[in-house]
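Mind looking over this structure? Questions follow.
Note that this complex is displayed minus one protein chain, with the remaining chains in position.
Lettered A, B and C in written order, each chain numbered from 1.
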Amino acid sequence: MENLNLGVNMAGLSFKNPIIAASGTFGFGLGYEDYLDLNILGGISVKGLTLEARKGNPPPRIAETPSGILNSVGLENPGIEYFLDRTALPLRQFDTVIIANINGNTSDEYCHMAEKLQDAPIDMVELNLSCPNVKEGGIAFGTDPKTVYSITKAVKRHTSQPLIVKLTPNVTDISQIALAAQQGGADVISLVNTFLGMAIDARTRRPILNNITGGLSGPAIKPLALRMVWQVSQLVEIPIIGMGGIMTGEDVVEFLLAGATAVSVGTANLVSPTAMIDILDGLKNYMTANKITNVNELIGGLITEGGNKL
Amino acid sequence: MENLNLGVNMAGLSFKNPIIAASGTFGFGLGYEDYLDLNILGGISVKGLTLEARKGNPPPRIAETPSGILNSVGLENPGIEYFLDRTALPLRQFDTVIIANINGNTSDEYCHMAEKLQDAPIDMVELNLSCPNVKEGGIAFGTDPKTVYSITKAVKRHTSQPLIVKLTPNVTDISQIALAAQQGGADVISLVNTFLGMAIDARTRRPILNNITGGLSGPAIKPLALRMVWQVSQLVEIPIIGMGGIMTGEDVVEFLLAGATAVSVGTANLVSPTAMIDILDGLKNYMTANKITNVNELIGGLITEGGNKL
Amino acid sequence: MSRYNAKIIENYQLAEDFYKMTIDAKKIAQWAYPGQFIHIKIPGDNSLLLRRPISINGIDVKTGQLDIVYQVVGKGTKALSKLKKGIGLDILGPLGKGFHIPEGTKKLYILGGGCGVAPMRFVGQRWRHLDIYSFLGFRSQSTVFQLNDFECFSRKVFLSTDDGTMGYKGSIVSLLNERLSIEKTDLLLACGPIPMIKALQKVVSEHDIPCQISLEERMGCGVGGCVVCSCVIGNRKQWDYKKVCTDGPVFWSQEVILDGES
Partner (left out) sequence: MSRYNAKIIENYQLAEDFYKMTIDAKKIAQWAYPGQFIHIKIPGDNSLLLRRPISINGIDVKTGQLDIVYQVVGKGTKALSKLKKGIGLDILGPLGKGFHIPEGTKKLYILGGGCGVAPMRFVGQRWRHLDIYSFLGFRSQSTVFQLNDFECFSRKVFLSTDDGTMGYKGSIVSLLNERLSIEKTDLLLACGPIPMIKALQKVVSEHDIPCQISLEERMGCGVGGCVVCSCVIGNRKQWDYKKVCTDGPVFWSQEVILDGES
């Protein structure tokens, strides 16, 4: 296992491995040191930031579904200023790519936040065009290719940081949206955010989430996410960060084969704070067992001719 | 349990209970007599029919995913003539609502099939506008409200049988599509067909399905299906047949609460040929335990005020 | 706080719906204090993703063993109840901020309702040197558990059942209310269902008794990362969502706003 090359590159940045903590599932990273060494991670996408602090939705905010979870956090966060003042620097001590996930109600808000981050000690900006919980806009932005194009383009003008555009999967044709992001100047595409879902308690006859609906994540959505990553990778040129239900090293491999350059791990962090260590180990074990020395060999390596026989 | 009223009505037809075998998962019903008495079912939607016989896609056609399955049958069926000649009458002996599920490549094909069914010994026609496996059109039809409206309207002109329109969930806004079906004259809306997904075998680096992508069904999609049924029920007036991952009587209750008048059971039939007996028993047990004598009390009965506390 | 593989020492039914499990968890037993919880991965069924938070019911520092008492209410607790001894359980713990006893506290009332009785046993065992009066509420005689343990460390145990099959018939909070009219306490620590907590808040504020309560909310990570486990803390004019998992589960009664909850 000594000679494995796990590093990947995106938007001119090098990641020591393709594993990134997914936004919203790992706080600001800080506080996890008891469970894992943040320096082992390829990157950390911090909890979704907004211009002003947000309280988020009333509880219950989480429901368990078969092999999945629904959440309706609703972007609770201390606001971008707090992040810049208190969190960005402590996080910077760790040798991992730091990604600021931003969420706006208008195109201007996105631009404004991107500007604030321009000189911050972070490595990349992630435009979340997809949060399904914020009625004021999140979901609308990511479902229309024209809007995706124009916001991406606008934000690009306000920052020189490499830009990730994170898309919602709740659309008819994800490839067109991804293409719009690429044309707007996105450096990387991040796929997928959560699927809009709902859970009901038959006994009380009420929705389990106070917000009624929430975002579905976890292994349940893995086949949908893989399909989207694969479809998008057939069309766009820029790198893709794939996610949706990654729980093991083999899951990482599947996303890389489908065309992702890196992956994010979300729900698995809610299951175990040490999940990313196990996933990274699993990836290494897979590579060793399959005699793959460079993880880049796996990217887009899906073999589609001849079917898959028993 | 003796005094439970399980009957529901849709489009002027009465169903002895709200449980319908989902198209494609229960063949033509015939052959299941060893496992269950077809007379206990509310209805049977037969395997998807096309104008001509179809061989379907090469195997493997099924993959297991976390709490779900992917299928890429590709509408293998003996063609509508065969159905009319050989299957419709034997099926008619059973005291249950018989639904013919039809699939066309063009609007005319749908109309043509509907005409052929006009005098057939069946009770309803189900327009499948959603099969994700037929590249020639299936998926495109169901994703555009205008097309859904115009096909529904055209077919209505060619049949006096009550018409169900079955929608694909692979869309940005299911409510608009459902509304279009209603405006086109649909008597009932059927939600949801499968979600387009993909499974990869990390060992062989190939897709598991020969067709690469397939349709995801089973408990994994239940939260997404419930959300869609709920959303649509807020907007349309006509009854909804809800489905997606129903495995137990409580699952049925959840769909009814969300606004469905009846439900279909699909994947559960692949798990056990006797599944619908257990689901029906589960529904009865739920009603008895919760002192509900008439199943219609549950329809649309979701309580949304005040949240759902522990 | 860390992740462990803890072997099950025993797991048996205590009362109707209630089970007690003892696990081998030296590190946790060493550090845990009352009101903290462990976060348990349900083994076997991979369709159940989330861990289940269960309060610590007691520890034996010498053997490094830890007890929990849990009520079977759904799939996860049902699966737990089926586990045989010897199996390794994937747990996180000890998690959360537990109860704390301000200096000078002499007389301690502890109150538990239903599965909320479970964490109070650990309270009593840890602070047995105080004058403890226990108030325990159950649904029915068939669900009463660990009464002996409470009798060991309490000056007096007050017991009520909803159906009157054992002890006082009615709410344990009414019993407490009566008692407080006769005799106050330095501190009250409590855990139980929301309706009970609401009644309790009223009673302790009327009697002006310092009171800490342990809250429940649906959880994800259990370690502060996902902010799903919110409760409302503050006053009506200025409140914030706090995390039950790391800011709690124990809060001062007067800070907890349970409005809108039933």
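Side notes on the structure shown:
Keep this in mind: a contact is a pair of C-beta atoms (placed from the backbone, for glycine too) under 8 Å apart; a residue touches a chain by one contact, two chains touch by 3 or more.
Everything numeric in this text was worked out from a predicted model, so none of it was measured.
Touch, as defined at the top, links the missing chain to these shown chains in the whole complex: A, B, C.
Among B:G197, B:P219 or B:G259, the one in contact with the hidden chain is B:P219. Among B:S67, B:S190, B:S233 or B:T261, the one in contact with the hidden chain is B:S67.
Checked against the hidden chain, the listed residues B:G7, B:P59, B:G79 or B:G185 yield one contact partner: B:P59. Those residues of subunit B that touch the chain absent from the view are 24-27, 31-32, 34-35, 47, 55-56, 58-64, 66-69, 71, 73, 76, 208, 218-219, 267, 269-274. Remark: the residues of subunit C touching the chain excluded from display are 44-48.
Of the residues in subunit A, those that touch the hidden partner chain are 66-67, 219, 306-307, 309-310.
Everything that follows uses one rule, which is that only the chains that are shown with their structure count from here on.
Between A-C and B-C, more C-beta contact pairs are found at A-C. Rounded to whole angstrom, the centroid-to-centroid distance between subunit A and subunit B, based on C-alpha atoms, equals 33 Å.
Averaging C-alpha coordinates per chain places the centre of subunit A 36 Å away from that of subunit C. Once the centre of each chain is set as its mean CA position, subunit B and subunit C turn out to be 46 Å apart.
Contact with two or more other chains is made by residues 58, 60, 63, 66-68, 208, 218-219 of subunit A.
The residues of subunit C that reach two or more other chains are 46-47, 217-218, 260, listed in rising order.
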